[in-house]
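What follows is a single structure, and I will ask about it in a moment.
One chain of protein is taken out of this complex; the other chains stay put.
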Amino acid sequence: MTPGLLLLLAALSLASGIVTGPRLARTWLALVLAGAAGALISAWAVLESGAPWEWRSGFHLGGEPLHLRLDGLSALFLVLLSVIGGVSAVYARQYWSDERYPDSAPAGRAWWCGLMLSMGGVVLCSNGLHFLIAWELFTLCAFFLITLDRRRREVRAAGWLYLAASHAGTICLFAFFGMLAARTGGWDLGPMRDRAELQPLCWLMLTGFGVKAGMFPLHIWLPSAHANAPSHVSTIMSGVAIKMGIYGLVRFSGWLPMPETAGWVILVLGAIGALFGIAFALAQSDLKRLLAYCSVENIGIILIGLGTALLGTARDHAPWGRLALAGALLHVWNHGAFKSLLFLGAGSVLHATGTREMSRLGGLWRAMPWTASLFGLGAVAVSGLPPLNGFVSEWLVYLGLFDAASSRAASVGAVMPAIVMLAMTGALALACFAKASTIVFLGACRTQAAAQAHECGTLMRGSMLALAGACLVIGLGPVLFWPPISRAVEAWSPAWASTVPPVPLAKLGLVQVTVALAACAVASWLWRKSRANGLRRGLTWDCGYAGPTVRMQYTGGSFASIAAGWFAWLLQPQRVLRRPRGLLPTDATCIERVPETILERVLTPLSQIVMRASAATRRLQHGRLSAYILYVLAGLIAMSLCVVLRP
Amino acid sequence: MTILQIIARLALWLLVAPLLPGIINKVKAWVAGRRGPPVLQLYYDLARLWRKGVVLSTLASPGFVIGPAVAWVAVASAGLLLPLGPAGGLFGFRGDALILIYLLALARFCTSWAAMETGSAFEGMGAAREVSYAVLAEAALIAAVLSLCIQTGSTSLVTMLSPSASAGAVLLAAGLFTVLLAENCRVPFDDPNTHLELTMIHEVMVLDHSGPPLAVILHGAAMKLMLFALLLVEAVLPLGKLTWPTAAGALVGGVLASTVGIGLVESLLARLAFRRVPLLLTTAFLLCLFALLIAWKGGGGA
Amino acid sequence: MTEWMNLLIGVAMALNLLALGSGRLPTIIGAMSIQGVALGVMPLVLGEYPDWRVMLVAVATVAGKGLLIPALLRRAMRAAHIDREVEPLIGFVPSLLLGAGGTIAAVALARLLPLLPEHSGSLLVPGSLASVLTGFVLLIGRTKAISQVCGYLILENGIYLFGLLLIHSTPLLVEAGILLDVTVGVFIIGIIVDRIQRAFDSLDTRKLTTLRE
Partner (left out) sequence: MKDLLLIIVPIAGAGVAACWPDNRSRPWLLPVVAAVHCVLSFWLLISPPEVSPRAWLGFDALARAVLPAVSLLFLVCAVYGVSYLQVRKERPNRVFVACLLAVLGILSAGHQARHLGLLWIATEAVTLAAVPLLHFNATPRAFEATWKYLLVGGTGIALSLLGSFCLGYASLHGGGTGDLTFTALTAQGASLSRPWLLIAWVLLLVGYGTKMGLAPMHTWKPDAYGEAPGIVGAVLAGGVTTVAFTAILRVRAVVSAAGQAAIADRTLLAIGLFSMLVAALMLLGTRDFKRMLAYSSVEHMGILSVGAALGGAGVWAALFHVWANGLTKGALFMSAGNIRRAAGGRTMDEVRGMSTLTPYSAGIFVAGMFAVTALPPFGPFFSELRVVRAAFESSHGLAAAMFLGCLLLAFFGLTRLVFAIVDGRPRTASRSIGKRFPETVGVILPPLTLLGLSLWLGLATPTVLHDAWSAVVTQFHPGK
């Protein structure tokens, strides 16, 4: 079975999934899994052999011959797509079932197949025109998936924001591909590093793909969209869809000649985005918004790697660049795995309790032990802690940065701030997810809804287990995953072609395994010892206060307040405070809301300027006929001036 | 051979670590003019706790016990990664410095997880403080590691930690010492033996722990202290240049000195107000940063 | 010949100013019809040997501009009971000044434009430009539908004047100009028909502003 044949089968099964999906849910699931499997196998074959698969057909689409290419880089993203797509399809089967959502579930299944198809097209198409088509179709499918639950106003608003932002990005891509076609004389894509005149295009590319990737400060659409979408959609959005933006950045930064400035810009944006993203995440009270902002952070980490790699290429392919790129690409997978796991976990919580507000949850571990433990695992992974996968990729990026710093190449020293910021990001991520997991799952139930929660169904649990397994495997056996990553790196820059890991990944794996095993051993030992000594259940010790109530629990807001306070200048939290008054105070409230600062403080004013211009224009269409004829005269005069005056 | 080495080092960490808190307490007692508890007090406590039963909060999940265990493992393995001066490292390799830092982070995650188990107001407070201040502490730590890395051009602890004492060493020492105080929750950041829960970080996180878990936590804390003391000494003293016995002596002496230093600080300083803590930590970070810049400058020519 | 021609054109221009200045619709309509007749006569004056095409144009013009349309306008006024006053958006004096200025500008502009020797003496170009401007001033500056129609008519007369430059070389084009009269006819019929339908009262285009933005 050649990759081509497998891909064809995958495409066919997904396409038939579009047709049959709305009617037959089971068949749909089978088809999606078949498609995912086909894509996965073909991509893995390419990653194993390292031989890119390319197909130029005589079949014209939109006046351009179809040209597909599956090299290491696209295979890497295709693997991600097929795994996450398949797993969350399984999850969706139970989470967004016909019984619960009779009017939106059927359409959702069709759009799902469309989304997977179009994203596959994005990574495969090697022709500008077809790339754009696939890109826009993927945007559109994602939009309809986000707004599956159209009845809710905030969902529609979030969907529109997503659509508008993505289209703004796409407009940049229109310009990008148009200019590319104009300068190269064709829509066909491929390596063109040697054409220096293409350098300015990289800024268009950066903006266009940056919007989709949720690169700070272009991430405005991301939080609301990810938070309001159905959880399986949030999963594929943050697991795969934003990675498509990363794919575009990596792909074209590999193909186009990139000025060194671009490397610096990406590095700086990445570092800032990582730090600010996690700061925003820390301050959120909505579980899914928190996860969404954390995606901004991880995109930042990936961009740090990419930026360092670009600096490396600018310094005749210094090996540290390769290290950083490998880290970034591995982080693409890792983030896909653990962020999807977390979103699915959040989905189960939402499914069980009907709320995303962390201050309404708590103590869920009793009702849903599986979700709790898996979410905890994901939290460890996303905080980049050993022995899980998040640490591996961050470690690689770190090493790249450290080598760059210690390479003593004069200007490269400027990466050192990035290292410190990355470290702070890591610590903040730890704080953020210590908050998220413990506030939601530990302690006492804060509301009735939380008390009446129930464990999620087998399919949902199974898909979460699969992702957790992925986190564990990548974490414990990183060396197994080096060859595919190195294929991707090779596809990005042939100068770095080599399958031997430049760093002792095996030893890292050994340490991780040791820690994991030791942890299990000691934990069970301690548990047994405590049991042996006699376990007694008692009231929580509240310093002598005998009747602790739920309201006395530490809340998420207060947990985050210290660190969030350091970023108050950025977060600009809005607080509605009603203090207790009088001798016998009745009730007091403190509601704190953290706005999407970039959107509400920067973009909204700008858009208001545009709207004012529009209002002024509309006033000109006031319906008075004589004025209309005056306009004709004005047009006449303006045109004559345009003829007479030459620029 | 390596197996034996591992066991030996493990034993060392297990047995020696609890000594340091004892020494600190002794020093404090001397300064205060009291006799104070015996140096081996912690050993007795651990032994007693290990035999005691456990009282679990009704809200607590198994994580309440698993957390301390994993934290202890993390600290212990971080200790094993740390080279012991002349004895060298067990298996030093590129980038193990980062693993060490992140193992400590893992320990932090697990302790705060365990703290949040009980749904108590106080322990949440402690956990929040722990994870928040760690942000600055970790920045300082990474800056220190980075300066060592630039000094030696390596990211492996074994080579990193035998620097020629440069001008930055003093700054580095000051910075790392402050980080040590912060990470181990000593005065002026925290007061290990106050009983006013509102003013504590580490102690308040373990309010509800009892029996073996508490023993594990205490022992882990002791190991962490020793780890930071070792790190400090090795980062500052040019042990690599000395012969075996002198180096060993210097190492032990250094550790003792820093322990005594902690004791003195505790008895001479008062605990800071919490809103001052970030300030002090930022100072530590800046110290490490200056050390880094000096290393960078010094390295620039070479 | 050119003198006669210029005389007629002068008359037409004077009528423009009258139309601009007068405050009563009948006056404007009268000016229209006289101007129409004058314009109709012009081709005969212009050509030495008036061939049948030119004759046709002349007859059609006199009939259309001179008699038919004014009659229709009067009928419309009667049918719609339109009071004879003209409410100007641009006052009469300003409109007069505009018209005069436009005329002067037209003469000046016509100097700049290259003309064929046989046209060099005639006032055709300035006359037409002036009428076009006058038409625009009326269209923009008057509120009554009827007065706007008159403005359109003057605009069209200006174009017709220009067309006379081409009457011998390309008669068809000039004849085509007659179609504009049809447009005007449609306007007026529109008014009458709609008046009968009672769709909107008092033909004041200021009231025609339900459709906006």
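Order as written gives the chain letters A, B and C; numbering starts at 1 within each chain.
The definition used in the following text is that contacts are C-beta pairs under 8 Å (C-beta built on N, C-alpha and C of every residue); 3 or more make two chains touch, one makes a residue touch a chain.
All figures in this text were calculated on a predicted structure; none of them were measured in a lab.
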Partner chains on view for the chain not depicted: A, C
Per the touch definition above, residue among A:55, A:101 or A:174 touching the missing chain: A:174
Candidates A:164, A:414 or A:506 - the one touching the absent chain: A:164
Among A:132, A:397 or A:511, the residue in touch with the chain that has been omitted: A:132
Touch list for chain C against the chain that is not drawn: 112-116, 132, 139, 145, 148, 152, 155-156, 158-159, 162-163, 165-166, 169-170, 172-173, 176-177, 179-180, 182-183, 186-187, 190, 194, 197, 199-200, 205, 208, 210-211, 213
Positions on chain A contacted by the hidden chain, ascending: 60-63, 129, 132-133, 136-137, 140, 150, 156, 160, 163-164, 167-168, 171, 174-175, 177-179, 181-183, 610-611, 613-615, 617-618, 621, 623, 625, 628-629, 631-632, 634-636, 638-640, 642-643, 646-647
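Rule of thumb we're sticking to: only the chains that are shown with their structure count from here on.
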Result of counting contacting C-beta pairs for A-B and A-C, higher pair: A-B
Chain of greatest Cα-centre distance to chain C: B
Separation of chain B from chain C, taking each centre as the mean of its C-alpha atoms, in whole Å: 99
For chain A paired with chain C, centre-to-centre distance based on mean C-alpha positions, whole Å: 69
Chain B residues touching chain A - in the complex, by the definition given at the top: 50-59, 61-63, 65-66, 68-70, 72-74, 76-77, 81, 91, 93-96, 98-99, 101-103, 105-106, 108-109, 112-113, 116-125, 127-129, 131-139, 141-143, 146, 149-150, 153-155, 197, 207-208, 211-213, 216, 278, 289, 292, 296, 299-300, 302
Of all residues in chain C, those that touch chain A in their complex: 89, 136, 139-143, 148, 205-206, 208-213
Interfacial residue positions of chain A with respect to chain B in the complex: 362-363, 365-366, 369, 372, 376, 379-380, 383-386, 391, 395, 398-399, 402-403, 405-406, 408, 410, 413, 416, 419-420, 423-424, 426-428, 430-431, 433-435, 437-439, 442-444, 503-504, 507-508, 510-511, 514-515, 518-519, 522-523, 525-527, 529-530, 533-543, 548, 550, 552-554, 558-563, 566
